[in-house]
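The chains shown are only part of the set, and none of them has been moved.
Order of writing sets the labels: A and B. Residues in every chain begin at 1.
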Amino acid sequence: MHSFRNDYMEGAHPFVLERIVQTNNEQYIGYTEDNLCKKGRSAIRSAIVRSDNKGTLRSAGIIPAALQVEFVAGGTMANLVSIAASLRPHECAIAAPDAHINVHETGAIEACGHKVLVTDDADGMLSVAGIDAVMKEHEYGRSFHMVKPRLLYVSFATETGLVLSLSELTALRSYATSKDLLLFIDGARLAVGLTSKDCDVTLADICAAADIFTIGGTKNGALFGEAIVVRNPDIQRDFRYIMKQKGAVMAKGRLLGAQFDALFSATGAQAGVEEAFEDEPLYLSLGRHSNAMAARLKEVLKRHGFDSFISDSPTNQQFLLLENHVAQDFMHAFDADEISRPDSEHTVVRMTCSWATTQEDIDQVDAMFSQAEANVEA
Amino acid sequence: MHSFRNDYMEGAHPFVLERIVQTNNEQYIGYTEDNLCKKGRSAIRSAIVRSDNKGTLRSAGIIPAALQVEFVAGGTMANLVSIAASLRPHECAIAAPDAHINVHETGAIEACGHKVLVTDDADGMLSVAGIDAVMKEHEYGRSFHMVKPRLLYVSFATETGLVLSLSELTALRSYATSKDLLLFIDGARLAVGLTSKDCDVTLADICAAADIFTIGGTKNGALFGEAIVVRNPDIQRDFRYIMKQKGAVMAKGRLLGAQFDALFSATGAQAGVEEAFEDEPLYLSLGRHSNAMAARLKEVLKRHGFDSFISDSPTNQQFLLLENHVAQDFMHAFDADEISRPDSEHTVVRMTCSWATTQEDIDQVDAMFSQAEANVEA
C-alpha cells in the first residue's frame, strides 16, 4: 500500500537519478564550482526567462545573468543561509504564525541571532494587512528598543497547501519596497504552487517579486537538494562565505548541479510525465502531477464522505479534520500523517501526493473505502 | 514641575549616593571581587533570610550561603546573561507577550540564540494555563523539529504594574518542577511588587520559587545596577564566565557592591523613608514609598475624572486610556509617557512615581487639575 505521509518518501524521479548515475564516474571539482553546477545554474536561469510571458522581468530590468544561483542539501539549510545573509544582527523576519521557520526549524533563525515576528495571518498566507499591523507597532516605537523588521518570509505554496495569487504577491512586493523590507520566498514546494489550479503566478513572477527565493528539489523529484536564487545584489555579496560558514557548501556540489540541470533543462514530456504542460521544465511537470493526484484523491475522499478539509488546498497536500478515532483508523489505513490536535476530540490528518504517486495508488484508496463500506452494509 | 515619565529619571537615593561618595577614595580590587561587593552580597542574603517568615526557604532546604549573588549594570544585561547561562542552544524561554524580553530588548535573547515563545496571557501575568497550552503544542510534537521549552520568564511586578499572588507564584513553580522547566523572575521592579497592597509574596518566596531572579536597583533608588541571585547550582556553574563574555562584569564592581549594601543592610527607617515598615531594608521601603505616591496620584486622578485605568495596578506605574487629544494635553502637563495607541483614537499614557516623588509633587498635580477645572467653569 502506497504511503501518503509526505512528499519526500521516495528517492528521485528516475530521470533525475539517471543523471547522477550517468555522471558518477566523471571527475568534477568541488564545492559547486563544477560544470554540472554551471549547467544547473544555467538551466534555472533559462527556465526563469522562458516563464516570463508577461515581460515582468524585462520591465523590471532584471538580467538573468545577474541572478546568483546556489545549491544546498536541504530546506532548513536554505532558509537559514538565506536569512543569515540578508540581515544585520538587530534585524528580524516577519512571518505568518504557521511559517516553517517559526515552528518547525528548532529555532534555526534565532540561532543565527534573529527574532521572527509573527502576524495574525492564517494558513501561512502572509498578508499586507498582517504585516502592516506588525510594522505599525514597530514604527510607532520606531526605536532601538525593539528589533527592526527587515525581511518578509512567505512560503509558496504555504505550509497548509495554499497559494498566493499574483495580486497578493505583487502587493507584498510593493509593500516591501515601500518599507525597505526584503522579500524571501520559501519555495520548498514551489512546483506544486506554480502548477496549482487557477494559479496566475509564474516562476518569473516569483523571481521579480522576491529579493531571494528557493526552489525546492527534495519534495519534488530530486534525490535531495534546494536551489537558492539571489536576485538582490546586496544579498549576493559574499553569500558563499555565509553558506560555507553554515556548512551548506557541498563538497560534491556536482550532485546538486546534475539534478537541477535534469529538472530544469529537460521538459516534463521528455521525461515521460503524463501531465506535462507544453514544454514546461520537468520540475514543473512533477508538481503538476502531484497536484493532479491530490485532486483525484480529494475527489475520492469526498465521494466517500470525507469532506472536512481544513483548507481548500489546490496543491499536493490535503488536510482533513477528523474525530480522533476516525483519524486513527484513517492513518492506519493510508499511512497518512498526524499534523495536530486542535481540540481534545479532533485530529488533523494530512494526505500528501508526490511525483511518485500513481493513479493506481488513488484507485486503491477508492477500493479500500468501497470495501469498507460494503463491509459495513453487510 | 515633577516629571512622571518613569522611575529612573533621578540619580540615586541620597543614602545610596552617600555610600559611593564615602568610599570614593578607597582602593578596591576589580571585577566585583572586592569587599564592598562581599558586603552587598551578604546584605542581600541576610535580607532574604530575614524575610522568610513562613519558613519556606528552610523547608525547601535552601541554604543562604549557597546562593550566588552577582551584580551587573542594567536590566537587559541582567536578563540576557541569566538566560544565556541557563539554556543550551536549542532551548527556549516561554513568556507572556508583553514580556520585556519579548518586546523591548531588541531581540537580546534571540541574539544569544534562543527563541522566545509567547503564551496568550495579558498584562505580563504568565499563567500555568498559558504555559501549558504552549507546552502541549511542543510536547505533542515532542520532537527535535521544534525548540525545546526550558525556561519560564515572568516579571515581578509585571510590565503593566501587576503582581503575582503567592498562589500564582507557587503554581508556576510547581508546574516548572513537574515539566523540568527553569523559572526566571525578572525583578527590575521587584521592590514595588513586594510592597504592593495585598501582596502576599516575600523576598524569600521569590527566592524559593525562582531558579534565578534579579533585584532591580536602577528603578528603585540605586544610581544604577541590578543584582542577580542564582539559586540553581546548574546555572551557577561558570556563571561569571558568561557574564564576562557578555561584557557584564564591571571593572569597578565596588560601585554596585556599595549600593546594594546600602539598600539591603540599612533599614528604610534609618535612611529616613517615611513609609518604612518595621525594620525592612531600605530597598523595600523605597518601593513602598513609590507605591504610596502612586496610590495618592491615582486618587487625585480619579477625583478629577480620570479613571480609565487599563489595569488595576497596585504598584508605582499607572496606565490611563485617553482620547488622543486629551492624552496630548495630559502628557504635556505632567510629562507622562506615551505607551501605545491601541486604536486610532486612543492613547495609553503612563504616569510613574519613584522613590523621589513627593507628596508635594502629587499636590501640584491636584492643584493643576483644580486650576484647570476652575478655568473651564469660569
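Odds and ends about this structure:
Rule of thumb we're sticking to: a residue touches a chain if its C-beta (ideal position, glycine included) is under 8 Å from a C-beta of that chain, and two chains touch if they have at least 3 such contacts.
On a predicted model such as this, the values are computed, not experimentally measured, just so you know.
Taking the whole complex of the structure file rather than the 2 chains in place, the copy count of the single sequence reaches 4.
Quick note on the criterion: only the chains that are shown with their structure count from here on.
It takes 180 degrees of rotation, in steps of 5, to superpose the Cα atoms of chain A onto those of chain B. Inter-chain spacing, taken between the CA centroids of chain A and chain B, is 45 Å. On chain A, the positions that touch chain B within their shared complex are 89-90, 92, 103-107, 110-111, 113-116, 140, 144-147, 340-341.
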